[in-house]
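A single protein chain has been removed from this complex, and every other one stays in its place.
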């Protein structure tokens, strides 16, 4: 029902909390389709490679690193430095994969599975 | 990490609330592996067919009906009439597929997907 | 110079000053919230709500509805304050042990917010008087602990055409939902729970209950009431299942639409305004409990 997902794609649900959605077209929820496999850096010298769905030997299964790169390229509507830092995200943003802190799952190296849910939040201070 | 799941199997997470776990070895949570395809009734006159993973033309994708049949055969430890009624469950038990009432999803005909979560609960009355 | 006196002098809600200055000050922190504002606060002030049960669920419900400024709150409870319930019935006090619970709750609500009007009722709600007693309410809130009353309040809400916010808690588990609304977009309690499963009707007296479980469920129910009055209730009908010590702590469930087979709200409903004819005792009592499983 999410429409347009190919056999070689993963469907990933993304949610933002604590004001972060302001950076993503003010939408707290997004569904993105990501190729299951991505060319490994060694196989491509292009600094911003367009991933393909081919399963060549030097491709790797899509990881959180690929998702964040994909998000910056496709759904980030405001300035990147408010969200990202290097390959990852800015310190102070909590990243959750299927309701677990992503450090429990391997952070950037986590291999995404179809229907994974990824949440980005910042803390609250009121009381 | 759930161990032992084959390519032709679905991993389904099951949870019981409101006392129903007493019928299932007192375990509130179970993970079952179910063949992706099951022989259709027309293709088998055996009243309690053992499903196979083959994808013959007269097989159908596994549904909630197959899951409940599988549960009764494999994890139900107490008397069946306390849980099931016909192909389905006893009235008064709420069945949830991925946190939605199963009537929204097609009830017995719902085609299961890998990593679906199915919850069975009964109501509470205290206050 | 009590607030009520001021109120009498200034007169209520004149068109150019619909709230008194003290009310602006009191409610300012919620009026600046999105979807609230002066129109929202005036809706709350004009609202009349019936809360049945001033126990473990009713206490937080009444506390937060009073705090938010829900104008008129009918409180129904025929029971008296008991020390054995104070661990979870936190609106009452040790000094008021023996007082009617509706009266005790009303005293606490007035002390918190003198700008609202609680109406305590000590008579039990029965199939005979339910429609008459609840007719003035625009929302019915079920904070009781017996299946009989749950089905009675649901049927009354269907007959009166008002939403029902119904919650329950026992041991470490709780649940609540909004049932049944004017537009019939939501299922009624009977649509979802057409039959009682024997053994599920344990009472807090027998099984015990965590005070914080009634607290979270009751506070959640107060939130549903306020959202209904403000007109920003959840678009999908949701049921919340709470289980202390489990992950997730609360499961939010999408409910099905009204059942066409429902005997209370369906096209062939058999329940009419004659609630005395429903036979609640037989419906709730005619279940045999399996000794082994307690179900």
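Every chain is named by a letter (A, B and C) in the order it is written, and numbering of its residues begins at 1.
The rule is short, and it goes like this: a contact is a pair of C-beta atoms (placed from the backbone, for glycine too) under 8 Å apart; a residue touches a chain by one contact, two chains touch by 3 or more.
Note that this is a predicted model, so its numbers are computed, not measured.
> The complex has one chain that is not drawn here; which of the drawn chains does it touch?
A, C
> Of A:22, A:75 or A:108, which one is in contact with the hidden chain?
The missing chain is touched by A:22.
> What residues on chain A make contact with the chain left out of this view?
17-20, 22-23, 78, 82, 90-94, 96, 99-101, 103-104, 119, 121-127
> If you put the missing chain back, which residues of chain C would it touch?
3, 22, 25-34, 36, 60, 63-64, 66-69, 83-88, 90, 92-95, 111-114, 171-172, 204-205, 207-213, 215-216, 219-220, 222-223, 226-227, 232, 234, 236, 238, 240, 244-245, 247-252, 254
One rule holds for everything that comes next: only the chains that are shown with their structure count from here on.
> With chain centres defined as mean CA positions, report which chain is farthest from chain A.
Using the mean of the C-alpha atoms as each chain's centre, the farthest one from chain A is C.
> Could you state the distance in Å from the CA-based centre of chain A to that of chain C?
42
> So how far apart, in whole Å, are chain A and chain B when each is placed at the average of its C-alpha atoms?
Spacing between the chain centres: roughly 33 Å.
> I'd like to verify one number: the distance from the centre of chain B to the centre of chain C, where each centre is the average of its C-alpha atoms, in whole angstrom.
Their C-alpha centroids are separated by 35 Å.
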